[in-house]
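Let's look at chain A:
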Amino acid sequence: MNGFPGKGLLDGLLVTAKNFVGSYFDGHRKERLFTWQYPEERMKLPERSRTFPFLVYDGSPENLRCTACKICEAECPPQCIYIVMDRDAHGKPLHRPKVFTIDTSVCMQCGICAEVCPFDSIKMDCDFERSRPGRFGELLAHLSDLLKSNEYYHQIKPAEAARVDATRRPIKRPPAAAAPPGKK
Partner candidate 1 sequence: MPDGVALTLSVLLPIGIVLGVFLTIFALLTWAERKALGRIQNRLGPNRVGPFGLFQPIADALKLLTKEDIVPQAADKVVHFLAPVVTVAPAFLILAVVPVAKGFVPVDLNIGVLFALAVSTASVLALFMAGWASHNKFSLLGAMRAVAQVVSYEVPMVLAAVVVLMAAGTLSSVGIVEAQRGFGGWFICKPWGLVGFVIFQLCAMAEVARTPFDLPEAESEIVAGYHTEYSGFKFALFQMGEYVAALTMGGITVTMFLGGYLGPGSDLPKIGWLVSACWFFAKLGIIIIINIWARGTWPRVRVDQLLGFAWKMLLPLSLVNIVAMALWHFAPNKIAGWLVSAALLVAAIFGLVKINAGKAFEKRSYRFIS
Partner candidate 2 sequence: MNAIFLTLSAVTVLGAVLAVSLRNLVHCLLALVLFFLGIAGHFFLMRADFLGAVQILIYIGAVAVLILFAIMLTRNIAGTEGARRALGGAWWLGVGVSAALAGLMIAMTRRSELASKMPYGATEEGVVKDIGKLLVTDWVVPLEIMAVLLTAALIGAVVVALEETKKR
């Protein structure tokens, strides 16, 4: 037996007392009192954290990388992506999406769409503040909501974006009307 009966209990009390008193004198260092006062402060998330997908464009939103190949729509497990290809007046495909909608109430954030995209156009975002007041229709993310610039991609995931930029090849759309070349 180590010490008198109850010594362990009293030692425990001393430790917590020291912790309690020390918490007032240590300042609000994050190593000491690790409460993040949301929404004034936000925790820095690790780079690999992911929430919902977003579409990457280079330079301006008309320069989006997506060619509406529909591979992500086919591979999505809960089938939450809906794509309609943009066609010109004669019905020829323009290799850009006219409609690109993700139902975020269905999306399970698995990242398969980002894995299979051959054009590095759909990537996983890490923005978690996506609550909306309504349940029907307000959780649908349309094309305008999904388009975010490559600079934003570099900002949230610098290492991954640098890797993508080093290895991707420029997207060549066939020269149809009003389709600028997808050069970087």
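One rule holds in what follows: a residue touches a chain if its C-beta (ideal position, glycine included) is under 8 Å from a C-beta of that chain, and two chains touch if they have at least 3 such contacts; residues count from 1.
As a selection rule, all candidates are chains of the complex that A comes from, given by their letters.
The model shown is predicted, which means the values in this text are computed figures rather than measured ones.
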item	value
Touching candidate - 1 or 2 - for chain A as found in this complex	1
In the complex, chain A residues that touch candidate 1	1, 4-5, 9, 12-13, 15-17, 19-20, 23-24, 32-35, 37
